[in-house]
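One chain of protein is taken out of this complex; the other chains stay put.
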Amino acid sequence: MTEIVGLEALAARVGPGQSLAIPVDGSGVAMAATAAILETGISDLKLICVPISGLQADLLIGAGCVASLETSAVSLGEAGGAPRFTAGVKSGAFTMRDSTCPAIYAGLLAAQKGVPFMPIAGIIGSDLLNVRPDWQVIDSPVGEARKVVVVPAISPDVALFHAPEADRAGNVRIGRHRELADLAYAAKRTLVTVERIVDRNLLESEDSAAGVLPSLYVDAIAVAERGAWPLALWDEYPADEAEIARYAAMARSEDGFRAYLSAFLTHRKQVA
Amino acid sequence: MTEIVGLEALAARVGPGQSLAIPVDGSGVAMAATAAILETGISDLKLICVPISGLQADLLIGAGCVASLETSAVSLGEAGGAPRFTAGVKSGAFTMRDSTCPAIYAGLLAAQKGVPFMPIAGIIGSDLLNVRPDWQVIDSPVGEARKVVVVPAISPDVALFHAPEADRAGNVRIGRHRELADLAYAAKRTLVTVERIVDRNLLESEDSAAGVLPSLYVDAIAVAERGAWPLALWDEYPADEAEIARYAAMARSEDGFRAYLSAFLTHRKQVA
Amino acid sequence: MSADRERREILIATIADLLDGIRHVAVGASSPIPAAGAMLLRARNELCGKPPVRISILGSQAHNFFTNGGIELFDCAAQGRVDAFFLGGGQIDGQGNINLVGTGDYPTSHVRWPGSFGSAYLYHLIPRVILFREEHSPRVFVPKVDFVSARAITPEVPRRGGPYALLTNMALFDFDREAGGFALRSVHPPFTPADIMENTGFAYREPEVVCETKRPDAATLALLRGRIFDELAETYPAFARTMMRAA
Partner (left out) sequence: MSADRERREILIATIADLLDGIRHVAVGASSPIPAAGAMLLRARNELCGKPPVRISILGSQAHNFFTNGGIELFDCAAQGRVDAFFLGGGQIDGQGNINLVGTGDYPTSHVRWPGSFGSAYLYHLIPRVILFREEHSPRVFVPKVDFVSARAITPEVPRRGGPYALLTNMALFDFDREAGGFALRSVHPPFTPADIMENTGFAYREPEVVCETKRPDAATLALLRGRIFDELAETYPAFARTMMRAA
C-alpha cells in the first residue's frame, strides 16, 4: 500500500546506480523532489526522459548525478538549449542513448505488458538505429513481408513525478496526463509528490476515477507545494519563464551553474 | 468531423461482410443499434468481441448475420451459456476464431500503433496456438533468449458501442471504460449511440476530459435512450436480469429464438 | 439447506487460508465463494494487524481499482502486481491443464463451453492460481483434457504463474509444480479418501494419512456470517441473501 512520507524520505528512496524515469516539462515534473534528491549527493543515475526533459535533466546532469541518459531530446524550450546537457555530451560526461519519443513510450509499454520488446512503426533509415544497437530491425513474423523496428522493454527502477493531488489511500489525480500512468505501470517503484492530499476518495465516481492513477502503482507520496516550480503544473500554475531564462543564462558556465544550483537548493529548503 | 444521425442511418453504416468490433457486456453494448442493424437484414459479419460477448453476439449469431466470430468467450453470465452461439459452433454455422482476452486487446493495440503484430506474454502451451495459425511463436529478437507469442493486428472495419453521453462536437464520455477508446483507436470507423447529447464541451476541463473519447475517433453518433437494454450501462441502469433469463430460456430452441427476436425488434421499434 | 451452507462456509474459509500472505487478489465475475474467501482474509488481516489485502472483483464498481479499461487486469498481472486468481474449467486434468472450450473434436465440439477467457495468459503470470470447481466428478477431472485452454507447466518458457491448489466440493489438492501433478491435501467432511478416488478421473498423490479439511472455527464463522456476508451483498446480493437466510 502507498506510504505517505516526508519529501526527504521520499528522495531517500532513489539510490545511486538506479534508473530513474521522469516526465516531460509541464506534465508534472517533481522539481522539489529533485532538489531533495540532489541534496542526497546521489550519483550514477540512469536517467530516462519520457520522452524528453529540460531543466530537471539539466540540473541532474550539471550536478554530476547522471551516468547514462536515455532521451529523445533535452531542451529548455523557449529559453533555448540545455547548457549542461550540451556540455556533458561533448565532454562524454555520461553515456548518451539518443532515442525518439514514441520509442521511449514503446519501451515502457513493453514493460507494462511484461514482454521483452515492442514493435514500432517508422524509424527505418534513421541513424538512431546505428547508435542504438539494442534496437533491432526484424522481418514481421505475421502478415505481408515487411521490416519492422523493435525496441527492448524499459523497466525503470523508479518513476518520479508531481501531480496536483492524491487521496489518503494513495490514488493520484493525473487528469488526462496518462503518460504519468504509463510511467508508473512500467516502473518497479513509483514516487509521487503532490500539491495537497485530499480527504475524499478519488476513485469514488466513474468520472473522477477516469483521471486517476490507482494507489496500486504508487509506492510513496510526499506533499510538496509548488513542487513543479519553476516548471508548470497543469491546472495549477504556469511555468516561471523568467526563472528558467535565468537558469539558461547562468548555466552556460560551470561556475554559473554551481551558483544557480546552490541558490536553487537553498530556496527549496526555505520553502519546505 | 462527427456526424449526429438517426439510429437507422447509423445502423445503415454497417455493411455486409464487414468486421464489427463490440465491447463486453456492461461496458456499453449498443443493443438498440443492434436491433436496427438486425432490421437491415445484414449478413456475413465478421464479429470481433472485445474481449467477450453475451446477448449481443448471440442475437446476431441466431439471426444468421455472422460469418466469422473472434472472441475469448460468449456467455450470458448468470443466465448461463449462450444458446445460439453453442448451437452455431456445433453446426459450423460460422468460422470460429477462439482467442484469449488479452490477445484481442493486443491485436487492437497493434492496429492502434500501426504495427503488423504485437507480442504478448503467456499463452505458450495452449491449444489456442494450434487453432490460431495466424498467431506465431518467435524467439525474442532482443534481450535474453526466450519464446514469445505474437498476434497480428486487428483493425475492425467498424467499432460499435453505447455510452451515456456525447457533446455536440462528437466527444463521447466513456469514464474509465477505456476499452471503448481502445476499440475506437483500432477501428477504421466508430459508431456510437448515447443516452443523450449534452450542450457543454466535454473536453473543457482537464478532469472531465480524462474520461472522454475525442470526436477525432468518432464517425457518427445517434441518440438511443436506454440503448444498452436489457444490458447494463454503468452509472445509468443495471442489467434487466429477468429479460436476459427470458432470452436464455427461449433461445434454447430455434423457434423460441425466432419468437424472442421478433418481439425484441418490435419492442425496439415501439421505443424509438 | 444448512448442509449446503456448511459446505460453502468450508470452501470460503479454505480459500481464505489458501490466500494467506498475498497482497492483491483478483476475482472473476460471478464468483461469490472466491470473493467471500478473499474478503474473509482481508477482514482477518485487518483484525490481526497483518498487511492489508487488496481485492479486485471484475465487473464490480465498488471493488474496482482499475482506471485503464479492460486490459488493466492483464497488464497488472504481467507486471507481477496480482498475486492470486481463480480459474475453473469444464475439464481439468492431472497435469493441471484446464479446458474452457469444449469436449470432442474442435471446433464442432460435442459439448461447447463459453471459451478460454483470459486463462491462457493469466495461468502463466499469476503465482497463486487457485483452481476452483465445485462439481467433483470424473467428467470434470479427466486424465487429459480434450482442449488445453491453459497449460499448467511449460518448461520451454520462464513463468511465475501456475496452479497452486485445486478446491472442490469434496476435497483440497495441492499442485506440485516440480512433479507436475496434484497431491490430496484434505477431504471435506463427510467425504472419505475413497470417495475422492472414485470421483477423480486423474491420478494424484495421496499421503498415508489424509486429513479432514478444517471446519471454520467459531470466530471465523461469526466474522463470515456477520461482516463478510454484509460486504458480499454489495456485489452478490442473491448469494449473500441465501447464506444469511440459511443461518
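Here the chain labels run A, B and C in written order, and each chain numbers its own residues starting at 1.
Throughout what follows, a contact is a pair of C-beta atoms (placed from the backbone, for glycine too) under 8 Å apart; a residue touches a chain by one contact, two chains touch by 3 or more.
Predicted, not measured: the structure shown is a model, and the values here were computed from it.
One chain is not depicted; across the entire complex it touches A, B.
Contact with the undisplayed chain is limited, among B:Cys65, B:Ile104 or B:Ala209, to B:Ala209. Contact with the omitted chain, checked across A:Gln56, A:Ser75 or A:Ser155, is made by A:Ser75. Residue A:Pro51 is the one among A:Pro51, A:Pro152 or A:Gly170 that touches the chain not shown. Residue in contact with the omitted chain (choice from A:Thr34, A:Ser99, A:Thr193 or A:Ser208): A:Ser99. Within subunit B, the residues in touch with the undisplayed chain are 1, 111-115, 181, 185, 203, 206, 209-217. Contact between subunit A and the unshown chain involves residues 23-24, 26-27, 50-52, 71-75, 77-78, 81-82, 85-86, 89-92, 96, 98-103, 105, 120-128, 131, 146-147, 176-182, 234.
In the analysis below, only the chains that are shown with their structure count from here on.
Number of steps on the shortest path from subunit A to subunit B, with steps defined by chain touch: 1. Ranking A-C and B-C by contacting C-beta pairs places B-C first. Taking the mean of each chain's C-alpha atoms as its centre, the chain lying closest to the overall protein C-alpha centroid is B.
Farthest from subunit C, judged by the mean position of CA atoms in each chain, is A. Between subunit A and subunit C, the centres computed from C-alpha atoms are 40 Å apart. One finds 29 Å separating the Cα centroids of subunit B and subunit C. Shared interface positions of subunit C, defined as residues touching 2 or more other chains, are 61, 66-68, 78, 125. Across the assembly, subunit A contributes residues 113-115, 206, 209-211 that each touch 2 or more other chains.
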